[in-house]
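Removed from the display is one protein chain of the complex; every other protein chain stays in position.
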Amino acid sequence: MKRVSFSRATWLVAQKDLQLEWRTFDALAASVVFSIVVLLVFQFAVGGGPARQLSADALVPGVLWLAISFSAVVGIARSMDVERHGDTLAGLFRAPIDRSAIYAGKLIANGIRLALLEVVLVPLAMVFFNADLGGAWLELILVLAICSFGLSALGTLFGAIVSRVGRGEALLSTLLLPASTPLLLAGVSATGALFRGQSLTSVSRWLGLAAGFGLLYFFLALATFEYVLEE
Amino acid sequence: MTEAAISALGLTRRFGQIRALRGIDLRLERGERLALFGANGAGKTTLLRILGLGLAPDSGSLTIDGLDPAKEARRARARIGWLAHASLLYADLTARQNLEFWGRLYGVADPSGRAERRLDEMGLSAYIDEPAGILSRGLSQRLSLARAMIHDPALLLLDEPFTGLDPHAANSLRQRLQQTGSQDTSAVLATHRIDDGLALSDRWVVLTRGKIVAEGRSAATDVATVAAAFGIARKSA
Partner (left out) sequence: MQRIVSRLDALLLILTIGAIPTALWAAFLYAPTEQTMGAVQRIFYFHVPFAVMAYFSVVVLLGSSIVYLSKRNLAWDDLSRAATEVCLLFCTLVLITGPIWAKPAWGTWWTWEARLISTLVLEILLIAALMVRRYADNRDLGARLAAVIGITIAADVYVVHKAVEWWRGMHPEVFKAGNPRSLEPRMTAALLICMGAMFLLCTLLIRLRYRMGRIETRGEALRLENLD
């Protein structure tokens, strides 16, 4: 029997989560459908009347991050559900691995799921709301990547906490969304700037904040995850 | 002198201020199997959780296979196999995928081959590519046992494994428990079924209110004696 390193354990947990995702399609499908519903409802809410005057670049950043953040909650909650059925979280806790690797593995899986969601959601939002990016795709991807990392980093930690008390999306969103305010503001500001044709450097401090936020919670979670998993 | 599978001295544990364990001394030799009897709330599960390194004792010393869990936590965890109420299986992964995952997590060599062999030993080859969630309770327990043994642990801990099994399934599990592991595999079995416990062990102890109140050699004991030990314990407590 050989010693399982941190990176190997991380990879195994991530792979297992993605494998489960693939077999059930559950969390990803739920996220995608939910986010389309958000787009739809938003359209009903602001699509008519005076809001018609609002240009796409005013609407799209807000609705995009609204949809992403709510769908992230749904996805993370579902992914923690799979560990409840056979109490496998306790099994992971007893395995001869670094407990923080469980966090890192789940973070990777949640991040990938969120990325897949955004691949569907972003073009869809742009079509629904007639938004034009003017070719700044790479910049948009960068903004999405940084902010999604932060959302997943904090979301994975809170997801584990919420699953330990047997609750789901409602409690998770109550915790995650207010706490992610800086991240969401950064996402909306930066995305808005891109849709208005501004360069990323004009919102660099927002990106810096988002990146810092993500790293702060990444390391905080690595340090405290063990306590969350303890029996 | 060979290392003991378990060497515990003075284990105590409180939850809030309930004293679940009030000083447990236990020594289990390599290859020895111990039956743990006791009423609900006596502390059996707490003791097993501490021996399984899922919970830390408040005081007392513990070594697993000669290892100090405080200093060599991961190596100690690698020596332990655990079977309890929860299946510790992923319902949507196949039996094979479950065993491969846990095998890899424990760092075993040739996880796929080992998974196949274990499934064969447990008579589960027919379900090798079926999702674990479709298995009946009896078959699921066998798969959980295969999972517990996938890394050839030195110490197997079983917390009431017969719960929820019909007589046929219980029989089947008992047979497999008898055969599982090698001469060197030690085990602690907590159970309400005194006859099964005696049949599967070399020694037994009775736990009451967090203390060991009676013990004996299984071969020389019958069910009535153990049951009486519960009674004695209640009178003296």
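The letters A and B name the chains in turn, as written, and every chain counts its residues from 1.
The criterion applied here is as follows: a contact is a pair of C-beta atoms (placed from the backbone, for glycine too) under 8 Å apart; a residue touches a chain by one contact, two chains touch by 3 or more.
Because the structure is a prediction, the values reported are computed rather than measured.
Novice: Provide the residue numbers of chain A that touch the chain removed from this figure.
Specialist: Residues 154, 157-158, 161-162, 164-167, 171, 174-175, 178-179, 181-182, 185-186, 189, 205-206, 209, 212-213, 216-217, 220, 224, 227-228, 230 of chain A touch the chain that is not shown.
Novice: So that we can see where the missing chain sits, which residues of chain B does it touch?
Specialist: Listed in rising order, the touching residues are 15-19, 41, 209.
Just so it is clear, only the chains that are shown with their structure count from here on.
Novice: Which integer distance in Å separates the CA centroid of chain A from that of chain B?
Specialist: 39
Novice: Can you tell me which positions in chain B touch chain A when the two form their complex?
Specialist: 49, 52-55, 74-75, 77-78, 80, 82, 86-93, 97, 101-102, 104-109, 131-133, 151-152
Novice: How about chain A: which of its residues touch chain B in the complex?
Specialist: Interface residues on chain A, with respect to chain B: 1-4, 9, 12, 16, 19-20, 23-24, 82, 85-88, 90-98, 231.
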